[in-house]
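Let me begin by presenting the structure, written as structure tokens, before commenting on it.
In this view, the complex is presented without one of its protein chains, the others remaining in place.
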Amino acid sequence: MHFEVKVEVSPREGIANPEGSTIERALPALGFVTAGNVRVGKVIRLQVEADSSDDAKSLVEDMCSRFLSNPVIEDSLVEVLEE
Amino acid sequence: MTQRVGVVRFPGTNCEFDTIDAIRSLDGEAEVLWHGQYDLKNVDAIVIPGGFAHGDYLRCGAIAKFSPIMDSINSFAQDGGPVLGICNGFQVLTEAGLLPGALQKNAGMKFLCSMQQIEFVSTSNVLGHQSTAGDRLLIPINHFEGNYVCSPEVLTQMQAENRIVFRYTDNPNGSTADIAGICNQAGNVVGMMPHPERATSHLLGSTDGNSLLKSLLAA
Partner (left out) sequence: MSPAPEDASVHRALGLSDDEYQRIYELLDRHPNHLELAMYSVMWSEHCSYKSSKIHLKRLPTEAPWVLVGPGENAGVIDVGDDIAVAIRIESHNHPSAIEPYQGAATGVGGILRDIFTMGARPIAVMDPLRFGPIDDPRSRWIAEGVISGVSGYGNSVGVPTVGGEIVFDETYKGNPLVNVLAMGVLPTERLVLGQASGVGNLAVLLGASTGRDGIGGVSVLASAGFDESAEDTDKRPSVQVGDPFEEKRLLEACLELLDEGLVSGIQDLGGAGITCATSETASRGGAGMDVDVTAIHARENNMEPFELMTSESQERMLAIIKPEDLAQVEAISSRWEIKASVIGRVTGTGQLRILDGFDGDVLANLPASTLHDDAPEYNRPITPPSDLAERRAKDASQGPVSCVDDLLSLLRDPAWIYSQYDHQLFLNTVVGPGNDGTLLRLRNPRNGEETGRGIALSTDGNHRWCHIDPRQGTAMVVAEAVMNIACVGARPLAVVNCLNFGNPEHPEVMWQLSEAVDGMAEACIAFDAPVIGGNVSLYNETNAVDIAPTPVVGVIGMHPSLSTPPPSIGFPPDASLLLLGQVPDTHVSLAGSQWAWEIGECKDGTLPIFDLEQAVRTSQFVAEAVQKQRLLAVHDIGEGGLAVAAAEMAIDGGVGAQIIDHDDHLSMFNESGGRFLAVVGEKLVDTFLRDANDHGVPATQIGRTGGTSLNFGSEITIPVSELEFAYQNKLPEALGLGTVSA
């Protein structure tokens, strides 16, 4: 079966996130004074072939730990969207 | 004794010939090692040079770590062979797990190309044979992702083991503990963000990179 999978890669808690901080510094200048804790990561979408939704998920989680994210600085969240 | 240095070329690498020119100007021998091969051609030392291996897509060094040559470099390093990663090469070494930590975007969110002063913190590694701790060098940096991060435990351990090789005297990119370069426990694998090959001629404004490359050639 084909599964559409979404991976959200985000900076780990406690790791500085220069992109997020830069956006955070820029927001007040545009009048958005109530925003904070901006974190920038990335979203990866891919299709995989697997027997079940759970298999698809664990397959992509394996990809994350070895390749799609760097565990030193990033966390990843895998979500199977549809068959 | 003339040392032979292998300089790794991934698609997207761009400092390989600069590195080779710099090594040759110091009477070393140097040749290109293609990323898709396993053969290290019996070289005495390896440099992973700067550039944008695989376009730096996904993360700097993330795709490069799967190239066949990285398996051979891993074994070479385990056996004590000298390995130097410069800039993108440093990023590849951290991704490949040969050095701890990671390099993320500069705190200023800008690419930075400028002459930078760095200080030798520890000389107990393949780059330090011609220097003493506290020596200050002028060496250019050229990166967007040079902001070194690691866990507090790793930092403490590296400090205890004398593994911080260089620190910036005026931190340009937000690196943890001003780190500009580190080494592994044995001191044979070094990663640094500044480009020693760009500081090898008075016409280029500095010759401070020569002592580092000479040390590598003598390693």
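The first chain written gets the first letter, and so on, giving A and B; residue counts start at 1 in each chain.
Rule of thumb we're sticking to: a contact is a pair of C-beta atoms (placed from the backbone, for glycine too) under 8 Å apart; a residue touches a chain by one contact, two chains touch by 3 or more.
Predicted model, so just to flag it, every value in this text is computed and none were measured.
Could you tell which one of A:M1, A:A26, A:L46 or A:L81 touches the chain left off the display?
Result: among the candidates, A:A26 touches the missing chain.
By the contact criterion defined above, which parts of chain B meet the unshown chain? Give residue numbers in ascending order.
11-12, 14-15, 17-18, 21-22, 36, 51-52, 54-57, 108, 110-114, 140, 142, 144, 195, 197-198, 200-205
Everything that follows uses one rule, which is that only the chains that are shown with their structure count from here on.
How big is the gap, in whole Å, between where the Cα atoms of chain A centre and where those of chain B centre?
29
Any idea which chain B residues touch chain A in the complex?
Residues of chain B touching chain A: 58-59, 62, 66, 94-95, 100-102, 104-109, 147, 149-151, 174.
Provide the residue numbers of chain A that touch chain B in the complex, in ascending order.
Touch residues, chain A against chain B: 15-16, 18-19, 21-22, 67-68, 70, 72-73.
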